[in-house]
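On to subunit A.
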Amino acid sequence: MSRPLIELRNLTKRYNNMTAVNGINLTIKENEFVTLLGPSGCGKTTTLRMIGGFEDPDEGEILFEGKLLNNVPAYKRNVNTVFQKYALFTHMNVYENVAFGLRVKKFSNSEIDRRVKKMLKMVDLEGFENRYVDSLSGGQQQRVAIARALVNEPKVLLLDEPLGALDLKLRKEMQIELLEMQRSLGITFIYVTHDQEEALTMSDTVVVMNKGVIQQVGTPEDIYNEPINRFVAGFIGESNIIEGVMLEDYKVSFDGIVFDCVDKGFAPNEPVDIVIRPEDIRIVVNPEEGMIKGRVTSVVFKGVHYEMIIESDTREYLVQRTKMFPEGSIVGMNVQPADIQVMKRGSTPCNVEEEEG
Partner candidate 1 sequence: MRKAIKRIYMGIVFLFLYAPIIVLIVFSFNKSKSRGQWGGFTFEWYIDLFKDRQIREALYFTILIAVISTVVSTIVGTIAALGISNMSKLGRTIVLNINNLPVLNPDIVTGVALMTLFISLRIELGFVTMLISHIVFSIPYVILAVLPKIRQMNKHTAEAALDLGATPAYAMRKVIIPEIMPGIISGALIAFTLSIDDFVISFFTAGTSATNLSILIYSMAKRGVKPTINALSTLMFVVVLTLMILINKKNGKGEDIII
Partner candidate 2 sequence: MQRRGRGRIAYPYTVWMIIFIVVPLFLILFYSFTEGDIRNLKDLKFSLNSYKKVLEPIYLKVIGDSFLLAGISTLICLIIGYPVAMIIANADIRYRNLLLILFIVPIWMNFLLRTYAWMSLLSPNGLINRLLLWLGLPKLEIMPGQGAVLLGMVYNFLPFMILPIYTVLSKIDKNVIEAAHDLGGNNVITFWRIILPLSVPGIVSGITMVFLPAVSTFVISGLLGGGKAPLIGDLIEQQFLSSRDWHFGSSLSIILMVMILISMAVMSRIDKSEPEEERRKI
């Protein structure tokens, strides 16, 4: 069990007449890879910048190891940031960029040399000491930015969509590298992205945000398999979101059919939102053997699977299977009770403390 490293209490930030971050509460532990995930404008970057000290909160507190961080200027905080567009010092070479933070703290030249070289090795940029920023590729610049931040051995590293400018292949490689870096260094990474796949790949904990409010906090599996509301369900992965009614514990009904499910705790006959992942819908050739009958209206080959749209009487279902069923065929669909996720109706925000991982 690790102690809380950073606590955000009722943190609020407003711009003109818009509230960017609306009273959020969050606890972040040591040695944790936390991702703030959400669409543009959801407040994730603003939250990150408040932790870094580049924006002042209008209300609320930021606590670092129990101490109030609100009025501490950025240059005195023991956090470092990797900026979205790297923000490298173009008038200095790679060595001086990385050494900057150490020089400020007046380390000896030999110590600086040792640390810088070690960090350059870690980000795979050995030999690049004398190069200047404008001679580096995007991926190389990004590593310099990472090295420059990490060489100061901060307890927390803030990363603001650092992989956005890289091409797909490079991005995926960097995701793995960043994850390995975090694991080997043992420090906390707070990562901001709008790419849900990235968030699921890298994080210990995902914080889903929308419109300045935290929607859900949990492990990637939790967020994916048990989204607590429509927004999270729709944002993470593909899903079929269906309106239905929770008849009683373990029984839910939609489209006139009653299904066994594994959720409880709702009021009898409470209106709910139901999420079924496309890969969880099983197709049977004989329509009579399926709980839902439908006709295949579209088939698209996606490489890893076929993506099919199957129309029932009442709606279209998005289905992903490795076996293909041709357009026009009438089939049956089945879902296991464990794959039916029931959520409270509507996008209710939740300001929940971190759950056990």
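Criterion applied: all candidates are chains of the complex that A comes from, given by their letters.
Basically, a residue touches a chain if its C-beta (ideal position, glycine included) is under 8 Å from a C-beta of that chain, and two chains touch if they have at least 3 such contacts; residues count from 1.
All of these numbers come straight from a predicted model, not from anything done at the bench.
In the assembled complex, subunit A touches candidate 2, while the other choices in 1 or 2 stay out of touch. Subunit A contributes residues 52-54, 73-76, 79-81, 83-85, 87-91, 100-101, 104-105, 132-134, 148-149, 152 to its touches with candidate 2 in the complex.
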